[in-house]
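Here you go, one structure.
All protein chains but one are shown at their positions in the complex.
Up next, chain A:
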Amino acid sequence: MAELNAYITEERIDGADDGPLAGKTVAVKDNISTEGVATTCGSKMLEGYVPPYDATVVERLKDAGATINGKANMDEFGMGTTTETSHFGATLNPVDTDRVPGGSSGGSAAAVAAGEADLALGSDTGGSVRAPAAFCGVVGIKPTYGLVSRYGLVAYANSLEQIGPIAPTVEAAAGLLDVIAGSDPRDATTVDEGDDSNYAAAADGDVDGMTIGVPVELVEGADEGVVETFWDAIDELEDQGAEYVEVSMPSVEKAVAAYYVIAMSEASSNLARFDGTRYGLNAVEAGDYDDLSEAGNWNEAFATAREEGFGPEVKRRILLGTFALSAGYHDRYYGKAQDARAWIKQDFDESLDEADVLASPTMPVPPFELGEGLEDPRTMYLADANTVPVNLADLPAISVPAGEADGLPVGLQFIGPKYGEETIVRAASALE
C-alpha cells in the first residue's frame, strides 16, 4: 500500500502497565497536546512546538494503559474537510489512495482504517471526526458538548468542538469514549454525565421498538448512490424492529452559513495568540532577519510571522471571522448566526420529541478525489451540511459504515438527544 502520510510525528508514548486499553495503540490528532512530543496542528506556525504538558484526554489514555503511537495528520488547525490543508502534505485514503480521507481528523481515521493504529482520537468542530470516519469506512463519535475535556486541545472554535474517538467498531469507539469522557476541573465546560460511563455496553444491536427520525432536509440533495445506501440501511433497521418516521427541520438550511460565521469568528479570536512571541514561528525566522530589532514594531512583526506561518485556508477563515465581528457587521452576521443556532437547537428538540434518534447520511457525497476541492472553498464548506447542525446544537452523533456506493464507503450518522450517547451507540451497532 502507498505511504498514507497518516502521521506528522511517529513517536511512541507508553501508558500504564494495565488498564482497559492495555496492548492497544492509539493515534492522537496533532492538535491534542502531548508532553515532550511535538504538537503542530498541521501548521508551519507550530512546527517544532513541544507542549510542556499533556491534554487531559492524553493523561486518561495513558492511565488506561494505551500506547500512543504517533500524532495524526490533520487539516491545518482543523480547518478543512479533506486533510489537504496540512502543512505536512495530504493524507491518502487507505480505501482508495487517489481520494482524500476526509477531514479534518483525516490522519486519525486513515490510521485506523489501514490498521496502522488500533484506535484514534480526533476532534470535531463541524464534522471533523464523523467526515473522515465516513470516508474511510470506520466509526467516529462526536460526543455531547461538555462530555469530554478540551484541556490541552489547541482551540479552533471553543463553543463547538469536542474530542471524539475513531475505531473499527462501534463497541471499540464507545469503549474509547468511556476512557476519555468525564468531568475535569481544568475545563469548566465539562459535565459529570460521562463520569463512570459504560457506553460500550450499549453496543448490543437492539433497536427493537426504537423510533428513528429522518430529517428530509438532510437527505435531499445528497449524491444518488449515497441516498440509496442510506435507505437500504434504514430498511435493515426496520427489519430489526425499528420504526421509521420522517421529520422536518427547516432550520438546517441555514446551518452551514451559521456554522461558518460562528466558527470563523471564534477562530479569528483564538488564533490571535499565534504571534511568534511565546511559541510558534517567530518574526525573525519568518522574515529572515538577523535580529528582532529588524522586524519592525509589534504589529509589523506579528503580521510577518502570521503571513509566513499560516496557510491559505487559515488566513481565509481568520479574515472572514475578523470581518464578521468588525464594526457594522457584527449584528448582521454574528448576531444572526446566534439566532440561527437557537433555531436549529429548537428544531432538534422538537424532532427528538418525535423520535429516539435521528438518522442521515454523514456526508452528502462520496470521498473527493485528491485536489478536487481545494480550488473552491465554498464547495468544501457545503459538504459539511449534515454534520455542522449537530455541533451548533451541542448534541452527540456517531458515524457508522452503512455500505458502499460505487465501491466507496458511505457513512450513516445517528444524532441523539443531549447525553444520549448510549442510544446512538445502540442504533449504530445494529448496522454492523
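By our rule, contacts are C-beta pairs under 8 Å (C-beta built on N, C-alpha and C of every residue); 3 or more make two chains touch, one makes a residue touch a chain; residues count from 1.
Basically, contacts and distances are computed from a predicted model.
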Problem - Name under which UniProt lists the unshown chain, selected from "Proteasome assembly chaperone family protein", "Indolepyruvate oxidoreductase subunit IorA", "Aspartyl/glutamyl-tRNA(Asn/Gln) amidotransferase subunit C" or "Tryptophan synthase beta chain" - result: "Aspartyl/glutamyl-tRNA(Asn/Gln) amidotransferase subunit C"
Practice task
Would you indicate which residue among A:Ser268, A:Ser351, A:Gln413 or A:Ser429 is in contact with the undisplayed chain?
Solution key: A:Ser268
Fill in the blank from the handout: Out of A:Phe310, A:Phe348 or A:Phe368, only one touches the absent chain, namely A:Phe310
Fill in the blank from the handout: Among A:Thr34, A:Asn282, A:Asn386 or A:Thr423, contact with the omitted chain is made only by A:Asn282
Completion exercise
Residues on chain A facing the left-out chain by the touch rule are 49-50, 52-53, 185, 188-189, 251, 254, 256-258, 260-261, 268, 272, 275-280, 282-285, 292-293, 295-304, 306-307, 310, 312, 315-316, 318-320, 322-324, 326, 332-333, 336-337, 339-340, 342-343, 345-346, 377-378, 381
